[in-house]
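Only one protein chain is missing from this complex, and each of the others stays in its spot.
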Amino acid sequence: MTAATKKTVLLVLRHSPYGSGLAKAALDAALASAAFDQSVDLLFMGDAVLQLQPDQDSHPLGMKTIGRQLASLPLYDINHVYVDAQAAARYNMDLSKAPLQTRPLGGHDMHQLMVGYDHLLGF
Amino acid sequence: MILHTLNASPSSAAFTDCVSIMAKGDALVLMGDGVYAALAGTEASKTLQETDASLYIMTADALAAGVTNLAAAVSRINMEGLVTLTETFPRQQAWY
Partner (left out) sequence: MIYSLLVLSSPFSGHSSRRAAQFAHCVTARGHTIHRVFFLDAGTLASAANSVSAQDEESPVTGWAELADQHGIELAICITSALKHGMLDQVEADRHERASPTIDAAFTVSGLGQLVDAYASSDRLITFGG
């Protein structure tokens, strides 16, 4: 990779962990960014909050467990993880049990967050 | 300021999430199944107009879908119009 100017990037995740390939694609993109020393932040919106459900085990489905892979993100210096507070409440989720430490945000705050980045990647 | 692109029908989670983020100063381009949100006299087009964002629809997609009765606040654009919007807005969020 060329030493291009760094950009600030937010990955906006919107889909459930196993209903499509998008959760895995976003995770891979986040890990690749870290590997190339380009920092990214994550926002879990809408059904993507379900990726943060504790006690996931997708091995019986023959797939890697998304929740467990998310837990490894801080090892790659991905530490700014935001979550749609309303969506988490809709699914009655206890975010203190999520595999990642997250910061809950309301709709207005999510907009404020998003305008602070050069690029938004919607998964 | 965010350029939103919506490629999902008004009954989708994508629509709901998109609307929850849209704010004055943003723009929204309806494409694919997103064009149905522009239908005049619907709850969806009313919801969009209440966000105070600028609203656009891809002409070719609207024609394909037979969406001709547009809510007053929605302007038709072609592909060049979409490119122009990406020139103006520094970032885009794709909702689908």
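For clarity, chains are labelled A and B in written order, and residue numbers in each chain start from 1.
Everything below uses one rule, namely that a contact is a pair of C-beta atoms (placed from the backbone, for glycine too) under 8 Å apart; a residue touches a chain by one contact, two chains touch by 3 or more.
This is a predicted model, so every value here is computed, not measured.
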The one of B:Ala8, B:Ala27, B:Ala44 or B:Ile57 in touch with the missing chain is B:Ala8
Where chain B meets the chain that is not shown, the residues are 7-8, 14, 31-33, 58, 61, 64, 79-80, 82-84, 86-87, 90, 92-94, 96
Listed in rising order, the chain A residues that touch the chain left out are 1-2, 4-7, 9, 20-22, 25, 28-29, 31-33, 35-36, 38, 119-123
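As a convention for this text, only the chains that are shown with their structure count from here on.
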Within their complex, chain A touches chain B through residues 12, 14, 45-47, 84, 86, 107-108, 110-111, 114-115, 117-120, 122
In their shared complex, chain A is touched by residues of chain B numbered 1-2, 13-14, 16-17, 20-23, 90-96
